[in-house]
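In what follows, a structure is listed as structure tokens, so that the remarks can point back to it.
All protein chains but one are shown at their positions in the complex.
So, chain A:
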Amino acid sequence: MPAAPTPGSRLRLTALLAPPLLWLTLAYLGSLAILLLSAFWATDSFTSDVVHTWNTDNFHELLTTPVYRTIALRTLSIAAAVTVVDALLALPMAFFMARVAGGRWRRPLLVAVLTPLWAGYLVKAYAWRVMLGEDGVVGAALAPFGLHGPGYGTTAVVIVLAYLWLPYMILPVYAALERLPERMLEASADLGAGAWRTLRSVVLPAVRPAVLAGSVFTFSLSLGDYLTVQIVGGKTQLLGNVIASQVTLDLPMAAALSAVPVVLIVCYLAAVRRAGALDSL
């Protein structure tokens, strides 16, 4: 048990913690609070100035207009699809890196996974726009098989977002697999389990929290994205686009709309927490 803090050390601790706590409450949570607060204001329809009269019209409109529900559901399913795709790609990749590849291979692979993170977001998204276009590489590669590229649209959005966020899924899964003791796999084999059974009963439960932690990134980043949709989404409209188009004209409505992803993420975090993925954080 540590010694009781002297007044001097307590002062130092306060001084040390005050700036980050101030930042957290004022700048970080404060801005969120202001955002939610402004959702209860109105807008002068002509000048687009915010009128400070308290009302719940924006939330009423949000809940009663069918198009917002459609857009919210579409955004949610795209975020879920991106998460699933990333999990399916990351698991074998991370397993190979952590357990199969030797020391000579591990480092280059890790670098390869990280490299895309160093390139600009827009550069990557525009590269995909070129590849997915009518005369792009994807279409040309599929043409010999009599297939068409996905073109611009929701499929393209899922592909590009899955590409963009993949490292955020691979890295936690890789870390979890690397920590998995060799002995457990040996024990499983000694007890007569085949590769498949070991994967199902030992490996997957061990990496489940890591996958869920990675999914928090892929899910929340997809939920808030609007640039990729603008670039490869064709005519698809997601929550982020609606918020962006409202923000200059009707800030309170935009604020009400942005409450939707916030609520969705809070629910998701609560679900993930119950599953125990945040315990190791």
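Heads up, the rule we're going with is that a contact is a pair of C-beta atoms (placed from the backbone, for glycine too) under 8 Å apart; a residue touches a chain by one contact, two chains touch by 3 or more; residues count from 1.
Please note the rule applied: contacts and distances are computed from a predicted model.
Going by its UniProt record, the hidden chain of the complex is named "Spermidine/putrescine ABC transporter substrate-binding protein" among "Copper-containing nitrite reductase", "Transketolase", "Spermidine/putrescine ABC transporter substrate-binding protein" or "2-hydroxyacyl-CoA dehydratase family protein". From the options A:Thr43, A:Thr75, A:Ser222 or A:Ser258, the residue with contact to the chain not on display is A:Thr43. Shown as candidates are A:Thr25, A:Ser77, A:Thr115 or A:Ser201; the residue that touches the absent chain is A:Thr25.
Looking at A:Ser9, A:Asn55, A:Thr70 or A:Thr115, the residue that reaches the missing chain in the full complex is A:Thr70. Think of the hidden chain as still there; on chain A it touches residues 25-26, 30, 33-34, 37-38, 43, 45-50, 52, 65, 67, 70-71, 129-130, 133-136, 151-152, 231, 233-235, 237, 242, 245-250.
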